[in-house]
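The structure under discussion is supplied below as structure tokens; questions concerning it will follow.
What you see is the complex with one protein chain gone and the rest in place.
Per-chain numbering from 1; labels A, B and C assigned in written order.
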Amino acid sequence: MQSARTVSLTDLYERALLIRRAEEAVVDQYAEQNRLLVEKKPLTHAIKCPTHMSIGQEAAAAAIGFALTPDDVIFSTHRCHGHYLGKGGNLRAMMAELFGKETGCSRGKGGSMHLVDGAMGMLGSSAIVAGSVPLAVGAALSFQLRGLANVAMPCLGDGAVEQGLFTEALNFSALRKLPVVFLVENNFYATLSHVESRQTVPIPDRGRLFGMPSVCVEGSNLMKVYEAMQELVQYARSGRGPALLEVQAYRWLSHVGTEPDTGRMRRTADELRAWQAKCPIDAAERELRDRGAGEIVESVKARVSRDIAEALVFAKESEPPMVRAMFEDLHAESQR
Amino acid sequence: MQSARTVSLTDLYERALLIRRAEEAVVDQYAEQNRLLVEKKPLTHAIKCPTHMSIGQEAAAAAIGFALTPDDVIFSTHRCHGHYLGKGGNLRAMMAELFGKETGCSRGKGGSMHLVDGAMGMLGSSAIVAGSVPLAVGAALSFQLRGLANVAMPCLGDGAVEQGLFTEALNFSALRKLPVVFLVENNFYATLSHVESRQTVPIPDRGRLFGMPSVCVEGSNLMKVYEAMQELVQYARSGRGPALLEVQAYRWLSHVGTEPDTGRMRRTADELRAWQAKCPIDAAERELRDRGAGEIVESVKARVSRDIAEALVFAKESEPPMVRAMFEDLHAESQR
Amino acid sequence: MSRVLSFADAISEATCQALERDASVFVMGVGVDDSGGIFGTTNEAYARFGDARVFDTPISEQLTTGAAIGAALCGMRPILVHARNDFLLLTLDQIANHAAKWSYMSGGRLKCPIVIRGIIGRGWGQAAQHSQSLHAVVAHFPGLHVLMPSCARDAKGLLLAALEGDTPTVIIEHRWSYGLREEVPAEYFVEPIGKARVARVGADCTVVAASFMVTEALRAADQAAALGIDLEVIDLRTIRPWDVETVCASVRKTGRLIVADPGWGHFGLASEVSAVVAEREFSSLRAAVRRIALPDVPTPCAPVLEAAYYPVAADVLRVARELCGAELAALQSHFVASDATANGHAKPFAGAF
Partner (left out) sequence: MSRVLSFADAISEATCQALERDASVFVMGVGVDDSGGIFGTTNEAYARFGDARVFDTPISEQLTTGAAIGAALCGMRPILVHARNDFLLLTLDQIANHAAKWSYMSGGRLKCPIVIRGIIGRGWGQAAQHSQSLHAVVAHFPGLHVLMPSCARDAKGLLLAALEGDTPTVIIEHRWSYGLREEVPAEYFVEPIGKARVARVGADCTVVAASFMVTEALRAADQAAALGIDLEVIDLRTIRPWDVETVCASVRKTGRLIVADPGWGHFGLASEVSAVVAEREFSSLRAAVRRIALPDVPTPCAPVLEAAYYPVAADVLRVARELCGAELAALQSHFVASDATANGHAKPFAGAF
């Protein structure tokens, strides 16, 4: 893993592109599955779990792996592909998990919403809105109790801010000066409900109330998001207490599934277009090319495509779990 | 009930004194019971439920009945004697409830922590910290849905602020501009834990975050507390949305029970003395006497003493419930 | 008048009729105004009554549950909707420590007529946190009514009954029942709370089931009949209070009992029914009561595991055969594990939920 100081736009670009392409592969896979379904052909090796895509929101996820060390930990939500890959999670194990295979990062038990990579400090995701926020606070508590200089980051959406649990987490972290960086990805919607119809307060003000540095950045510039995150992570790591980062970015596809939802409720085509014009990956690619790094861009693209193709093959060729595996892992006996 | 505009210090003084004397009667009753227990004599007509005294904190409770109309509603906590009497709750029914009698305001089912007087808009208390806060929000929601100009007031302690539920309530009320006045009585302690060891934020700032007028007053001047409450109630009643009132006052006795707890943890004798010197009832009495209303003071005292003595007789002479009453009231069939 | 309606449409119709009849009824919850309309159950209400009566809420389930209680204490009749009953766990303090106890603690002076709807998810790898059946947890608490309609008619009639009553009520609906269609009266009507429904009369063995397990039990009964085993299927409909009399009367007739529960076995509905019947009808029982419930693990995601996870008609039939001692070898092959297509869904799941 890159040291925080030397991260380059290329690094961020590659990580963001990996996330984008991985999810596009899921989109393609679903399209293929739907085609087979229509043709009434059997679905072997299918993704059969609800997938919440983060296409358009990659900037924050890409920054995670560079602003944090592998010993730092994150926790995520139903929309966790990006966080998992961003933190350095194993791509093959993720794809295998989506396909429900024994080689999946959660042995096929969790699926898309419950990605885990303990070695890389991705300690799991909850499909209960705000459910994993206190877990990150507890991880930070463990660091403090042990005198470790690590940081814990709960990744949450704008919707999770409405759970009282989130404020309990702010208060407790501030009170104990815990090394937590709350990463709130505001994509303006919870399902189809706009944030303005659910909240009255700018999200960083919630953090500021508890005296923590709280910053809002737009997720359209990879480096800016990284720098903002990096700074808050250093703050938390130095023992000064928690911090909050809001990253605003638009979800291009529907809340769940792989189709767009443009036109539903308040989600207009204009809104989507405006955000697509600010695509952080396109911007990074342009910037790299402008800097004369066109060849690097091409090699990154090739590497990412190859990795994803390999991961898909791995996932499809892996065996599904044996039925008896259903009764395993309840009590972590198979701890690795 | 007095109209809000014409409330006099005498009114507030009488209400506060009623609350004080009623609780002192409970203190005396417990002393008597303890004497009998030591002498191994039987306890007939005893208070056998946990009582959380509000002696020292009467100012907010006394204001409630004048700042609110009988159609406005309140909800309270484990420490609800004052709120019940403040709102105009029936004194006899309260005393009978403490003694576990059929004539009790909750037919002996609820006891000290679950006082109810539906006719006077006291819709119950929860012994779960912050548990009744959302109920008040719901009452306000009902007023809004029906187009009624009533106000709902959750009475809560400083400890309840830490429950995420409280912030959920602030957000929802602000979002919908509900007619709620959050009354937070900050007595600086939750049981023996000081507020500074539990919170980092001045309580009114919590309300301000959500754009609501939020005021802190000291509970040592009955009229000032009333005026502050009255103003916020009018604000909420006018449809402009919720408001928050913090009243700071000290609990003279222990968290639960009828003895002082001075000397335990951070609760020093100095702290108690300083607050006793600011007793809102003594101050009101002094002021009334200074104004030449000494005779009124005496007649108020006599009336209050007589009412309490009568209520105690009523409570003691009332019958306990029949055992079969245990199975009644689960489904409100006996709705009155 | 009566037409064929889906379970989802029956809920929608009941909701609209309640909103029409009673000004104190309103609907709230995360996404009730969404064009999806909680799987088609709230969008007509939203379209007709607008957001004065049908409104979205922040994702603050604990608050909205308490707010429903408070509104009910002031005379309203809220319907609070959760797209998954799993979210009830966030609100159990409000449901069980407050709604369930408010009437009792007030000596019957106050009443709290709230209705909370929560849906059981199943299938397409929704995994552990979005597919529980939490009826047993809620039904442990005195002071509540807990309903589990299994068919369109009851979905309408029980929702309307809950809204008429004064008891806080939790209705747990199964997502796989949503496509089931049957005749449903068009007019306003109520089904009695606390009364089970004999869904199929039989002589050899009683199957007490709830929610989607009624569908499986009826399917099993069809197959069993072909093989000479006559199953009586009782749809509990109400879980608290459940209809001990109807079940016991059936067991007195058949002498055998299977309980088919869509939830977990431990401390669950199957245990509850089994214990009470075994206590009351000890001498009527010709064999031990048999319980069918989920395996004692959370829901796994992988398709192979998920398919193996849920008990289906074949399981009911196998147990019935064991209980009745009939010779039905090689029968299992008639059955495949239920899938979404087989179970009341208009079209197969072709994507994420």
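Heads up, the rule we're going with is that a residue touches a chain if its C-beta (ideal position, glycine included) is under 8 Å from a C-beta of that chain, and two chains touch if they have at least 3 such contacts.
In this text, all values refer to a predicted model and were calculated from it rather than measured experimentally.
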{"item": "Contacts of the hidden chain among displayed chains", "value": "A, B, C"}
{"item": "Touch with the omitted chain, as defined above, among B:10, B:193, B:234 or B:305", "value": "B:193"}
{"item": "Sole residue of B:108, B:121, B:138 or B:179 that reaches the chain not shown, by the stated touch rule", "value": "B:108"}
{"item": "Option touching the unshown chain, where A:131, A:219, A:280 or A:320 are the choices", "value": "A:131"}
{"item": "Residue of A:48, A:78, A:114 or A:267 in touch with the missing chain, whole complex considered", "value": "A:114"}
{"item": "Contact set of chain B toward the excluded chain (per top definition)", "value": "30, 33-34, 37, 46, 48-52, 100-101, 104, 106, 108-114, 126-131, 159-160, 162-164, 190-193, 197-199, 256-259, 264-265, 320-321, 323, 325-327, 330"}
{"item": "For chain A, the residues touching the chain missing from this view", "value": "73, 75, 104-110, 114, 116, 118, 123-124, 126, 128, 131-143, 145-146, 152, 164-165, 168-169, 171-172, 175, 328-336"}
{"item": "Interface with the undisplayed chain - residues on chain C", "value": "86-87, 89-90, 92-93, 96-97, 100-101, 104-105, 127-129, 136-137, 139-143, 240, 263-264, 266-272, 274-276, 278-280, 282, 285, 287-291, 296-298, 300"}
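Just so it is clear, only the chains that are shown with their structure count from here on.
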{"item": "For chain B paired with chain C, centre-to-centre distance based on mean C-alpha positions, whole Å", "value": "42"}
{"item": "Rounded Å distance, chain A centre to chain B centre (Cα mean)", "value": "47"}
{"item": "Between chain A and chain C, centroid-to-centroid distance (C-alpha), Å", "value": "35"}
{"item": "Chain A, residues touching no fewer than two other chains", "value": "162-164, 197-199"}
{"item": "Multi-partner residues of chain C (each touching 2 or more other chains)", "value": "57-58, 60, 62-63"}
